[in-house]
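Moving on to chain A:
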Amino acid sequence: MNDGVPILTAMTLTPWIGGCLLVGLGARHRSLARGVGLGVSLITLALGFLAWAGFDPGEGGMQWVERHSWIPGLGVEYVVGVDGLGLAMVALTVLLVPMALLVSWTLTERVPLYFGLVLWLEAGLIGTFTALNFFHWFLFWELCLIPAFFLIRLWGGPDRGSAATQFFVYTMAGSVALLLAFLALFLATGTFDFGRLAELGGRGGWAARFEENLDWGGVSGSTLARLVFLGAFLGFAVKVPVMPFHTWLPSAYAEAPTGTTMLLTGAMSKMGVYGILRILIPLFGAEARALLAPLLWLAVAGGVIAAATAFAQRDLKRMFAYSSVNHLAYCLLGIFAAVGAGGEAGRLDPERSMALGGVVVQMFNHGITAAALFAFVAFLEQRSGGRRGIEDFGGLRRRVPVFCGLMGAAVFASLGLPGLSGFVGEFMIFKGSFALEPAAAATAALGLLLTAVFLLTFLHRVFHGPLNPRWAGMADLGGRELLAVVPAMALMLVIGVVPQALLGVLKATVTRWVGDWGP
Partner candidate 1 sequence: MLAWTLYVSFAGAAVLACLPRRRAAAARWLALGVALLGAVFALAGVSEHKPGAGLETITRLPWIPFLGADYHLAVDGISVTLILLTAVAAVAGILFSWNIEERVPAFFAFYLALIGGVYGVFLSCDLLLLFVFYEIAIIPKYFLIAIWGSTRKEYGAMKLALYSFGGSALVLVGIIAAFVVAAQQTGVATFSIEALSRVAFPAAFQRWAFPVVFVGFAILAGLWPFHTWAPTGHVAAPTGASMLLAGVVMKLGAYGCLRVAMGLFPAGLEVWRGAFAVLAVVGIVYGALAALVQRDFKFVIGYSSVSHMGFVLLGLMTLNEIGVSGAVLQMFSHGVIAGLLFGVVGRMVYDRTHTRDLSELEGLRLSRALPFAAVTFVIASAASMGLPGFSGFVAELQVLVGSWRAFPAAALVAGVGIVVGVAYLLRALQSAFFTDDPGFAGGAGVAVGSGSRGVLGSVSMPERVGAVLLMAVTLAVGLYPRWLLDWIVPAVHSMLEGLGRGGVS
Partner candidate 2 sequence: MSGAPYLDMLRWLAPEVLLAVTAGVVLFVDLGLARSRPLQFRSRLAGGLTVLGMLAGLAWLCQVPIVARWGGGILALGPLTSVVKGVLVGLTVLTVLIAMGSDPPPHVGEFYALMVLATVGMCLMVSSREMLMIFLALELTSLCLYVLTAFQPRNPGAVRAALQYFLFGSVASAFLLFGFSLWYGLCGSTGLADVAAALRARGLDPLAGVALVMVITGLGFKVAAVPFHLWAPETYRGAPTPVAALIAAGSKVASFVLLAQVLGVGLDAVAGSAAWGGWRSGWMPVAAVLAVGSMAWGNLAALVQDDVKRLLAYSAIAHGGYLIVGLFAVVQPADHGLGVSAMVYYLATYGLTLVGAFGVISVLERQGVGSRFADLAGLSRRSPLLAGCWLVLLLSLAGIPPLAGFFGKFYVFTMAVAAGGGDLGLLWLVVVAILFSAVSLYYYLKALKPVFVQPPTASAAPLRITLTEGIALGVIVAAVVLLGVLPGWIVDGVLEAVQAQSWLSN
């Protein structure tokens, strides 16, 4: 129906071209750069609306598909398309970028370059979420790294050098592992297309295929399949991140300029989970099932530890950074729980659907919520001259009530208060997972508890109590800032109250997954 219409390519190219224009501008044209940057991101947002509107919720497969031949000799095609997951992620991206730009409005140094890099990052993100052939999926995956690196390196905090380097090198190392894994797959099948690869090897077919095509002297097909799976998993694990591959994250999030951190946590972190859902599980369902227990408990343990670590943080950005790790761990819980129970067809299907649906919802919601939280931290920083320790504030409620109200709402959404978006995702994940993997789910629930503790503590320390005299003159949220966060807040409310708005487009996709990821 909507195949062949190049709306996805347009959505990828528009910010790319915008970025090229901006990067070429001289550093003096600040207002022009801001205007152009915001304008381009809004155009992309409009395109995103169009894509959403034209999306058929009843169809579980890929829509808006475009297919062109590129390097036939290597089985490489330019193929893009979205299903429910892809659409949700693309929507998340196009929503977050204008927000991030508005939050970064007060930047003064080399503004055109900054805005240009953000737009390039947007292009890379949209490209990753829409690509269906490994070659250019990998291209966009890697291309996100450069703008992110420079955003951290040039506008970041005092320790930005090592933070940026760590970020880049870790991610690249993971990417190399991912690349090697996919090359093995290519050798066995001659294609890089995700759909084809899933068909050929998804239901435990790799062992046989490897034995047939890759004669590696003695290593059995199934061992090889697991090694390849682990290589691919490593690539995604660094991105999500899964403990213990997370050590790059706190510094990167803390040192990056906060507008960038919004994108890092809101969209880039979703690249990892997206990768697992789009690539890892469809291709390696059987291997994942074989290694399920360690993967599951790795995710869960990571989540709980992250929450505990967040509690110990003094720097607000680090706190929310660890909180991100925790929230994404729930996604992994949901995924692995759903995968693990796939041994028998039909059994526990509703629970699996619920868990998987919850995962995507959580991805979307966390993106919005975390971005909003970091936006608020940015506003704090901009008012406090860069300070963002939890002890630095106090009693702000009296001085900036609107700010506190909105940030409080965002905090509660992050907590999972019913009525706000965060609840929906977490509820669905836990409801589904309790039926599938009760022990793991129960342990993960500890994380919920810890999250509640540190978030409430945060609220108390920063907003309640006696007003810290230093901030007696703090200004409340201005027009631009409201413009940045109000749409997000609105979304949090809408999705909390009417989750169908999001779930509608996901249902068909999730159903298809549950069917496909069977034995």
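Criterion: contacts are C-beta pairs under 8 Å (C-beta built on N, C-alpha and C of every residue); 3 or more make two chains touch, one makes a residue touch a chain; residues count from 1.
In picking the candidates, the idea was that all candidates are chains of the complex that A comes from, given by their letters.
Computed from a predicted model, the values in this text were never measured in an experiment.
Touch between chain A and the candidates 1 or 2 in this complex is found for 1 only. By the touch criterion given at the top, residues 70-74, 107-110, 135-136, 138-143, 145-146, 150, 153-158, 160-161, 165, 168-169, 172-173, 176-177, 179-180, 183-184, 186-187, 214, 216, 257, 386 of chain A touch candidate 1 in their complex.
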